[in-house]
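Only one protein chain is missing; all other protein chains are in place.
Take a look at chain A:
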Amino acid sequence: MTDVSSMRPGGLRGLAADWASDQRSFKTASWGKAMMWIFLLSDTFVFAIFLISYMSARSSTEAEWPNASEVFSLHLGGADLPLALIAIMTFVLISSSGTMAMAVNFAYARDRRRTAALIFATAAMGALFVGMQAFEWSKLIHEGVRPWGNPFGAEQFGATFFMITGFHGTHVSFGVIFLLIVGNKVRKGEFDSGRRSWLCREKGDYEAVEIMGLYWHFVDLVWVFIFAFFYLW
């Protein structure tokens, strides 16, 4: 066995050799982080296929597609404000990404109180987002939009809207639940003491906050695409 470093190949071979290297392909990623990244890759395919199906339905349907800025307008102070609600929702969700990033930062610093507070703030904004989405749904349902038809145009509008925003809202809701769990663990100091969880007997640590953050940022990023394709197109 000779010195490994002197035999390092260059170019594409070097690329392959780095990926194929001993023990770990991603040298800085823990198991949990690697797993979350791969899960998000898979989930990206789910959302991408949802959105492509929506685009395909929208471009092939015979009936006219409803005008987004009319359907999604909010009647406030005697005027119809196009996209008002959705602008607030998007603002809230993007802001929650900010608090999440700050939580991850304080988790690195092992700042238990601030980390917990910021995670709970993130969860609160996530819950607010889901609440506003419920309001939007009920408003549309009140106006007669159904999965099987609506008064504004092509019936696939309601179907794709409820399906895709519903699927995203489910992601946010699960995110809120897990944020509350992780936040509670931080608050109780379980990541400092290394206590095992009651369910799966794994020892948690502060990295859970970062992994949670990966998921949360992903859900926000997906929202940007849904926002663009549903509300701005």
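Keep this in mind: a residue touches a chain if its C-beta (ideal position, glycine included) is under 8 Å from a C-beta of that chain, and two chains touch if they have at least 3 such contacts; residues count from 1.
We adopt the following convention: contacts and distances are computed from a predicted model.
Visitor: Of the options "Cytochrome c oxidase subunit I", "Phospholipid-binding lipoprotein MlaA", "GntR family transcriptional regulator" or "Phosphonate transport system permease protein", which is the UniProt protein name for the chain that has been left out of view?
Guide: From the choices "Cytochrome c oxidase subunit I", "Phospholipid-binding lipoprotein MlaA", "GntR family transcriptional regulator" or "Phosphonate transport system permease protein", the unshown chain carries the UniProt name "Cytochrome c oxidase subunit I".
Visitor: From the list A:S25, A:S69, A:S138 or A:S193, pick the residue that touches the absent chain.
Guide: Once the missing chain is taken into account, the touching residue is A:S25.
Visitor: Hey, which of A:F39, A:W137, A:F178 or A:F229 is the one touching the hidden chain?
Guide: Considering all chains, including the one not shown, the answer is A:F39.
Visitor: What does the interface between chain A and the hidden chain look like in terms of residue numbers?
Guide: The list for chain A reads 1-4, 16-17, 19-27, 29-32, 34-35, 38-39, 41-43, 45-46, 48-50, 53, 56-57, 60-63, 147-148, 154-156, 158-160, 163, 167, 199-202.
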